[in-house]
Structure formats: C-alpha cells, structure tokens
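Report on one structure; see the data block that follows.
Every protein chain except one is present and positioned as in the full complex.
== chain A ==
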Amino acid sequence: MVVLAGASLLSVLVTVGIVLSLLLPALSFFREVSVSEFLFGTRWTPRFTGQESYGVLPLITGTAWTTFIGLLVAIPFGLGAAVYLAEYAPWRVRKVLKPVLEVLAGIPSVVYGFFALTFVAPFVLDDLLGLDVGTFSVLSAGIVLGIMIIPTVASLSEDAMSAVPDSLRQGSFALGANKMRTTLRVVFPAAVSGIAASIVLALSRAVGETMIVALAAGTQARMVGGPTEFGQTMTGFIAQTATGESTPGTLSYNTLFAVGLLLFAITFVINMISIRLVRKFREAY
C-alpha cells in the first residue's frame, strides 16, 4: 500500500522537481538580468559577447506566430474532421478513418520537422504557391505544426460530440430540422466546452512543440512581423542552445532555464484552463 501510494506521490514530486529545477537556475539568471528587461526587451542576443541583450519578446513573437498559424490550420480541419466522424460517417468509414488519424498523431515530431524543411517550405510554399519564403519561415513551421495537432483537435472534439445524447438529436429532427441544422444548432453547442478544451489543449501543444520549430522556423531570434519571415521560438532557442556547449552555473546555461520557466508557466496556465473545461463538459449531462 505504502509503495503504491508512494508511486503516485512521485507525480507530485516530479512537478515540484520541475518547478525547482527551472526556478533555481532562473533565479540566478534574474540576479544578473532584471525581470523587466527580460519580459519587455526587444533584442535577444545572449550569445553575442560584449553585446548581450536578454529581451525575450523576439522569442515570444516567434512562438506566437507559429502557434497562431498552427491553430489556423488545426482548428478548421480538425473540427471538420471531427464533425464528419461524429455525425455523418457510416460506421465502417469511421472504423477506417479513426486509426488513420491516430497514425497522424503517432508520427514523431522530428519527422514533421523534416517534412516542413524539405517539402513544405521549398515545394509547397515556394514553387507551388509562389510565396517568397526562404528555407526557414514561421509559415512553414506553423502549417506543419497545425497538421500535427489536427488529430488532437479532431479526436477530442469527436469524443465531445459523440457524448451528446441521441435524444437531443431526435428532438431536433422531430421539430423538422435537417442534419446540418441539428449538427450546428444542437450538437455543436451541447459539446462546446469539450470542443473548447480540445482547442486549448492543442494550443498548449503548439506552444510547447520543439522539433518542428527547431528545424523549420529558423535559428535567429528577431521580432517576427509576418508569416513569411523566419524567427526563433522559445522551445527552438532551448533546443538550439542545449545542443551547443553550455556549462552548468554560467549565465548562458541559466538563460535556458529562464526561458524554460516562462514556457512552463505559460503552458501550465493553458493546461489548467483545459482541465477546467473538460470537467465542465463531463458534468453537462
């Protein structure tokens, strides 16, 4: 019993560990760099000796752009797929297509990054659409990020819509509404908190995703003004700096953890919202 309880206690310890392991190096970072310089500075050049500047806004704009584009792709396509699977698809079609979406979800993100780098950026965006993007852009990273989180949106939203009791649909049909109206006016509103939870979770994944943006968004931190520009995200910075030389205790090592703490704080807030929403949607009926 004690052993079993200890195992679940471990999960709390992991959280405490995460907070401590991020907080301690981050605190020594903030002893040298002020919080306001970190949060509001617009130049991120921690590795330029003599010209170090620690304003995190460039990383935030990079993350915001890739996340925004990702959601722009994932929400319509994910919801469309979910509505079809939950309301329209015959049983057989659903049996085939759900696993296909699961495969999409199971592909490692480094493979998506490679896809963005070698196919979406040079072929789809450059040749096919004639956009003037370089090898790296927040657009190609964002699009592929969106493709990766389509299954998250689709499968959770589908669960939410399938959980809507059939009596609601039959009531709607009995009043003379057709399938489209029933779906849009009855099922969708009834499932809306579950659908919102799926989108919030997708948002959290988009903010935290690393390998795609590390490969496809670019490696230079700058204020990103538009989708065709390149830039660096918070996770991209962590990944890139971590692969270089950084000795524990130095400012450049602590910089990683300051960004990591910010990333954890942002996703923590988003996750809590998502958990609340899921709870609400479970209590609905």
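The working rule: a residue touches a chain if its C-beta (ideal position, glycine included) is under 8 Å from a C-beta of that chain, and two chains touch if they have at least 3 such contacts; residues count from 1.
As a working rule, contacts and distances are computed from a predicted model.
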| item | value |
| --- | --- |
| Which of "ABC transporter substrate-binding protein", "Phosphate transport system permease protein PstA", "Cytochrome ubiquinol oxidase subunit I" or "Ni/Fe-hydrogenase subunit HybB-like protein" matches, in UniProt, the chain that is not displayed | "Phosphate transport system permease protein PstA" |
| Which residue of A:Thr118, A:Gln170 or A:Thr250 touches the chain not shown here | A:Thr118 |
| Among A:Thr66, A:Ser109, A:Ser172 or A:Gln232, the residue in touch with the chain that has been omitted | A:Ser109 |
| Chain not shown: contacting residue from A:Ile147, A:Ala160, A:Ile199 or A:Val224 | A:Ile147 |
| Interface residues of chain A (partner: the chain not displayed) | 1, 3-12, 14-15, 17-18, 20-22, 24-25, 76-81, 83-85, 88, 97, 100-101, 103-104, 106-115, 117-119, 147, 150-151, 154, 176, 178-180, 183, 201, 204-205, 207-211, 214-215, 235, 238-239, 242-243, 248, 256-257, 260, 263-264, 267-268, 271-272, 274-275 |
